[in-house]
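Here it is, the structure in full.
A single protein chain has been removed from this complex, and every other one stays in its place.
Going in written order, the chains are labelled A and B, and every chain counts its residues from 1.
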Amino acid sequence: MGSYVPNTLKERDEMLKEAGYTSFEDMFSCIPDEVKLKEPLNLPSGLSEMEVARKMEELADKNTVFKSIFRGAGAYDHFIPAIVNSVISKEEFLTAYTPYQAEISQGILQSIFEFQTMICELTGMDVANASHYDGATAAAETIPMCIDRKHKTAYVSATTHPGVVKVMQTYCFGSNTKLVVIPSKDGLTDMDALQDALDKDPEAACFYLQQPNFYGSFEDAEAIGEIVHAHGAKFVMGVNPIALAIMKSPRECGADIAVGDGQPLGMPISYGGPYVGFMAATSAMMRKLPGRIVGETTDNDGNRAYVLTLQAREQHIRREKASSNICSNQDLCALTASVYMAAMGAEGMAEAARQCMAKAQYLRDELKTAGLYPVFHGPFFNEFVTNCPVDDGKLLDALAKEGILGGLPIADGSILWCVTEKNTKADIDKLVAIVKEITGKGGLSYESNF
Amino acid sequence: MNLIFEIGKEGRGLSLLPKCDVPQTDLPEKFKRTTKLHLPQLSENEISRHYTKLAGRTHGVNDGFYPLGSCTMKYNPKVNEFAASLKGFTRLHPLQEEKYAQGALEVIQMTENSLAEILGMDSFTLQPAAGAHGEFTGLLLIKSYHTDRGDTKRTKIIVPDSAHGTNPASAAMCGYEVISIPSAEDGCVDLDALRDAVGEDTAGLMLTNPNTVGLFDKNILEITKIVHEAGGLCYYDGANLNAVMGQARPGDMGFDCVHVNLHKTFSTPHGGGGPGSGPVGCKAFLADFLPGARVTGTPEEGLKLVGAPKSMGLVKEFYGNFLVVVKALAYILTLGKEGIPEASANAVLNANYMRVKLSKKYEMAYDTTCMHEFVMDLAELKHRTGVSALDVAKGLLDYGIHPPTMYFPLIVHEALMVEPCETEPREVMDEAIEALLELYDTAEKDPEYLHGAPHKAVIGRPDELGAARNPVVRYTFED
Partner (left out) sequence: MALLFAKTHEWLNDLGDGVAAIGISDFAQNELGGLVFVNLPEPGDEVVMGETFADVESVKAVSDIYSPVTGTVLEINEELLDQPELINDSAYDAWFIKVENITEHADLMTEDEYKAFCETEEA
C-alpha cells in the first residue's frame, strides 16, 4: 500500500501523547459516533508505485492515439515547442498556490503580468486576467459584466461553438438571465436578424460573436460591432489566439471584451482539459473584469514589485455582491501560454497561422476531388465544412484504421474539418487518397460547381 | 528583475516550424491585422534563464513548509505527474468517438465511483474545473431540483457567516438571495439561528464540515434535519475533506450534494492557483440533473457517453480538467482503502500537535481538539504590542516558511489559520513551531522589526494602495 505520510508509527504515537491523546480514536472522539464510518471504505487496497504506473499505462493504452488529427471544434492539435514543457515542469510553478504572499511569489506574479501583457497585445485590449477555466466559461462570464438595471438581455450568434452556447445557457439558467440565440444564414451570423432583434429590445446588454466562427468562417465583425453599439449594447468577441497573430484584433473590430480558449497556445488537447480561458477588455470595463488581476507597483524601497490588485471586486471581499465566484487563477496554463508565445514570437505565431490557413485551403481543394464539397463559400481560417456523400462513420473508420482522426460529423451529414501547421502535405494527401477510396472517386480530377 | 519584454533583441528567435509545403494563401485585406503585435524576441537560452529566475522568486510546496489554512498544500506525488504525461492521455482529442477513448472513459468512471464511495454519494460529475465551479454546479443541481418540482418559491440559500467568500458568491450567481447566519460561540452553526432562518423559501444550506475554524460540527445530523424538514437541500463544501476522508462521509451526515477539490484533498498540484478540479457528487434523486455527458456501461461491454435526462446543460466544455482527474486517480489507487483514512488521521494529528505546542504562547480562537487545521487569534498580541497577524505572517517569510492563511475566517479578527497536512515530517513542524514562538517573543521585544518584515525576501512589502489607485496591469511598449 502506498502512503505519503513520512512520520513513523513510533513518531505518530509520540506526537499523539504530546498532543494529549491516548490514540487516534481518542483524538477523533470529536466526531459524533452516529456519523463515524463503521466499515472500511469499499475501495481496493493501495498499490505500490510500480503497480500504479502500470495500471495507468494500461488505461492510457486503451485509448487510440492518432498519428495525425484533422479534428478541431474547440481543441486544436498545434505544435508545442520543447521549452514549454521544460518550464512548466519546474516544481516552484507547479506546486505553489495563488500568490497571496507577494514577497515570496514575485515569480508567479510577474509571469501573470507578462501573460496579461501578451493577451492584451493579441487582442489589442488594455487589461486581461488569467482566471478562467476555459474559453466557454470565459464567454459565459462576460454576460454579468454587461448586465445592469438598464441592460438585461444577452445575445449570442448561432455560429458560435455549440458547447460555448450551452455553457452560456447553463450560466444564464443560474442567474435568471434571458439569452437569445441569433440565427445564422449561409454559415454566418444573420445580420438582419440581429438588427431586428436589437431594434425590438431596448434592454439589450451584449452580443457574443465567435471569430472565426464554429464553421471556421470569418464573420464581418466590424459591421456586427457597429450594429451592436448602435443599440447601446456591449460587443463581445470569442477569438482564436493563433489566428490573432495575423487577423484584425477584437479591439480593431470594436469589441469591448475579448475572450477565448488559450489551449492552442502550447497546451496538449488532453481529452478536453486543463485549458485556460483568457479574457481581455477595454480600460472602461476593467472594474467589471472577474478574477485575479496582477498590477505593477513598488516595494518600500522603491523596487519594482507585482501584487494581486483591484481585489475589492472579488468574492473573498464582496461575497454575495461579487459579480463572479471565481477564485482560481489558471496560472500553470497561463504560464504555458506565455512560454509558448515567448518561444514562437510574433513572427512564429503568424507563420503558424499562415500555415494553418494554407494547409486548410489545400485540404479543402483536394477534398473536392474526392467528392466532398464545401458547404460554405466565404473566407475561412483553418476549419471548414464539407458535405459527406457516404456514411460518415464508414469514412472516419477507414481513416482511423490508418492512424488519422478525421473531421467531426456535425448536423445533417456534414463534416467539420480542421488543419493545423502540424499536418503535412503528405498527411493531407494520404487522407484524401483514403477518402477517394471510400467515395469511389478514384484519381479522377473533378471540376465541381462549388 | 527585467520583464520578458525588456530582454532579447529584434530578430532573435527559435527555429520551430518547417517551411510551408503547400501553396501559400492570403488573408483578405479586410481581415488583416493592422497593428503591430509585440511579443518577446528571444533565443531559447534566454527564455530558459528568464523562467529559471522567475522560479527562483517563487515559493512552492517543494521549497518548504506551506501551512496555508483551508488550502491543503500537501505534497504532490510524482507518479501522478507521470500518469498525466502519458501520450494515451495527452494526445487524446475530446471529440474522439467513444470506441477510441475507452481508457479515458474508464478513468472517468473509476474516479467517479471512488469519489462516490469516499463521500457517500451515488453519482459524480467531473466537469467542474475548480472548487468554486463545483459550488456553482452543486447549487444548480439544487435549483434544477426545485424548478423541476415546480417549487419556485425557494429563493434563498443559507450560508454561515464563517463560510468562504465563494459560497455566497456562488449562491448569487445561481440567482439566490443569500441568508447569512451567525455562528455560535463555539464557531459551529447556531441551531436557533438556523431554525429561525429556514422556511418555505429555503432552497438549501451550504456548509463546510469540519467548518472553516477547523472544528467538526457535532450537531451535523440535527442541522441537515432542520433544513430537510423545511424542504431545503443540503450542500457540502468539500474544502475541508482532508480531515475526514475515510473517517466520516458527508452522505452519512445528511448532505444531498457535495463538491471536492482534487487539487487539495487528492494531491494534484495547485499550479500557482490552477488548474484545479472540483467534481460534484449527489444522491440518486439529483443525478438526472447532472451536467455534461455521463459515462455509462461497463469496460467489458464498452463504455458510452450519455447525457442525463434532465441535465442542467454544461458548466464547462468537454469532461472537465481530465489530466487533473488522471492525477487524482493515481493518488486514490496509491492510497487505497487503508491509505485514505491514514492520510486524514495524520493530517488531524499534525494539526493538533502544532496546536498544542503553539498554545504555550499563542491564543487559540477555539481551544479544543481541532480537525486538520486550527485558528490562532492574535487580537490580544496586537492590542498589547501593535504586532498584527499580518506582521507575524511577514516575519515567517524570513524563516523560509509560507505563512498560514491570514484574516480568515472573518469571524476571528486577527486570524492565522494553520493547516500542516499529513505529508510533513515532524521535524519540519517542530522548526515552524520554534519560528512562530520566536516571532511571538520578537513581537514583544521589537515590534518595529516585525512591522518592517520581511527582511530577507526578494522585495519588501509592496505598495498595494498605489497599485489599486493607479492600476498598471500591462507593460506598455514604446512603439
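The rule we apply is simple: a residue touches a chain if its C-beta (ideal position, glycine included) is under 8 Å from a C-beta of that chain, and two chains touch if they have at least 3 such contacts.
Computed from a prediction, not measured in an experiment: that's the story for all the values here.
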Contact set of the excluded chain (shown chains only): A, B
Sole contact to the chain not displayed, among A:S3, A:Q311, A:T424 or A:T439: A:Q311
Option from B:D201, B:D252 or B:E464 whose C-beta touches the chain left out: B:E464
For review purposes, identify every residue of chain B that touches the missing chain, sorted by number. 407, 464-465, 468-469
Extract the touching residues of chain A with respect to the undisplayed chain. 287, 310-312, 317-318, 321
